[in-house]
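Every protein chain but one is kept in place in this view of the complex.
Note that the chains take the letters A and B in the order they are written out, and that residue 1 is the start of every chain.
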Amino acid sequence: MSDILVAEGVGKKFGGFVALKEVSVRFARDKLAAIIGPNGAGKSTFFNVISGAFPASSGRVSFEGHDITGLPPHEYARRGIAKSFQITNVFPQLSAHENVRVAAQMQKTRYNLWTPRAAIRELIEEADQLLERVGIAGKRHAVARDLAHGEQRCLEIAMALACKPRLLLLDEPTAGMSPEETVKMMDLIVWLAAERTVILVEHKMKLVMGICQQLVVLHHGELLAQGTPDDIRANDEVRRVYLGQGKH
Amino acid sequence: MSEVNTRQAAGAWRNAINAIVRHRVAATIGFLIIFPWLVPYHTLAINILIWGLFALGFNLLYGYAGLLSFGHAALLGVGSYGCGIVIVHWGWPWYVAILCGTAFASAVACVIGFLAIRTRGIYFSMVTLALAECVYYIFYKWESVTGGENGLRGINVSTINLAGFEINFLDPVNKYYVMLGVVAIALWLFSRILASPFGAVLETIRENDSRAAACGYNVANTKLMAFVLSGAFCGVAGALRALHLSTVPVEVMQISTSGDVVMMALLGGFGTFFGPFIGAAVFQLFGDALTLWTTHWQLYLGATFIVFVLFFPRGIWGSILHWLRVAKP
Partner (left out) sequence: MTEVSALMLNITLDLLLLQIVTGIALGAVYVLVALGLSLIFGMLAVVNFAHGAFFMVGAYMGVWLFTQTGNFWVCLVLVPLGVGAIGLLTERILVRPLYGRGIDYPLLLTFGLSYIFVEVVRMMFGLNGIPFSTPQGLTGAVDLGFGHFPRYRLFLIGATAAIVTALYMFIEKTSYGLIIRAGARDPEIVRVLGIDISKIWLVVFGIGTGIAGLSGILAAPLQSVTPEMGISLLADAFVVTVVGGMGSLKGAVVAGVLVGVVVSLTSLVSPEAGRVSIFILMAVVLLVRPQGLFGRTGALG
């Protein structure tokens, strides 16, 4: 089992609208993969189905050989799948440090009603290290709501990492970021992918071409192509529907 | 830098409030020790103590976990009945009765919570209100055990034996300090829970429950636990109330009680440790003063409710903390 996540015939309907048709993809372990496609291609739908945000209408998703289709969201996290959302999703009134600390806490204790949080040093230190790693250690005490957009995205990644995931799912991690922030984020992602599987959804194909090992191209809710960046570059259909639009 | 400026500007006040927040249990107990000498008569202090504990229990659910229950009257009432029934029907000692009231309220909270947590947001408030009405109706009709319409009478505890000392429980000052002992234990436990890892999970659920689930927390279980814990604290308050009044009026389970506790928590400040006691004190003192010159105190109560929702949603204590920019511990 070298494939960490396998989607088989995954489809999603919203009422009568078919957002996703029979998509089957195998994601290899410890690789950096990207799901790309033009607007409305079904990228986010596919992402939400494989991350358990909403149930698939058909097909199944398995993680490390186990069927995870339809499991409650917290089960995904407990099995080692962490995600960062497209819309920034943090605990707005808690400090940056507490955001990460509480995410890390899950790995250690859930229903401890007794020990003071301040006494569990290792979680506090772990949160500090993660904030350092994503580059917002200086904002340790800042309330998450008051952070800049890029900082909130970094905070989210620190929270996702605190879950110690074997698979990290990122939905458009650079959306709304300045060019400098985008470069920093891409560096961070490459670093993250060195130690675990990362699957990200990206609108801008150019960003991921150089760093990904696997690309999945969706179009009109269907799988158009998948393979290495070189395969995709050479694929005529992809050129036609995607690259053709994006010429400079 | 600005933090230093603010500290200088707000001066001693800020330091004092900061100290209170940091040592919240000690400060609250200290305040409650001198409290009976600050109010017109001692019985009022007992009322405020009990309602403060009730509001504290409610606040665990709404202020910290963000679940707005409109059914807490049932939990207070069941705590009272649980305590009263074992004394009236079986003659059990008062401290066992308090534990029974607490256990009974927790059990009922478990049932109400189990049904209510299946819904979210506004739905939750509606379901808790309806289920509490159901509990009220059952107790109202279950006359052989609860005394029905007349309430449960004859919870007579005149003297209590505490470590070899016979204490006259009919004396309001004695009664107050015995009850304060119970409340102090509850406050200490409450503070431990808030400071614990579980306390942190409660806050994540208030802030963003889908994110909490994505972190791996089982949101439904956590909410249910919060509901049961809240029920336990309200049960203690209910049990103390039964001992205080020597009777359980069935009206305590009506919707207005649920509204009263929301009002007290709102007055004091949702999600603050000390707020519920301030809210209970203001509510009771205000109500007490109003009844002296008007029978229409509900009118002023409703108006105060509206004014606070519109202009002071942080409540009295919450606003003080906000103005002085006291960081949460």
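Just so it is clear, a contact is a pair of C-beta atoms (placed from the backbone, for glycine too) under 8 Å apart; a residue touches a chain by one contact, two chains touch by 3 or more.
Source: prediction; values computed, not measured.
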Touch partners, limited to displayed chains, of the chain removed from view: B
Listed residues B:34, B:122 or B:292, member touching the removed chain: B:122
Touch with the omitted chain, as defined above, among B:262, B:278 or B:316: B:262
Candidates B:17, B:131 or B:194 - the one touching the absent chain: B:131
For subunit B, the residues touching the chain missing from this view: 68, 70, 115-116, 118-123, 125-127, 129-131, 133-134, 137-138, 141, 254-256, 259, 262-263, 266, 296, 298-299, 301-306, 309-310, 313
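Here is the rule we go by: only the chains that are shown with their structure count from here on.
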Euclidean distance of C-alpha centroids - subunit A vs subunit B, Å: 42
Subunit A-facing residues of subunit B, complex: 192-193, 195-201, 203-204, 207-208, 210-219, 225
Of subunit A, residues touching subunit B in the complex: 72-74, 76-78, 82-83, 85, 89-94, 98, 101-103, 105-118, 120, 159, 162-163
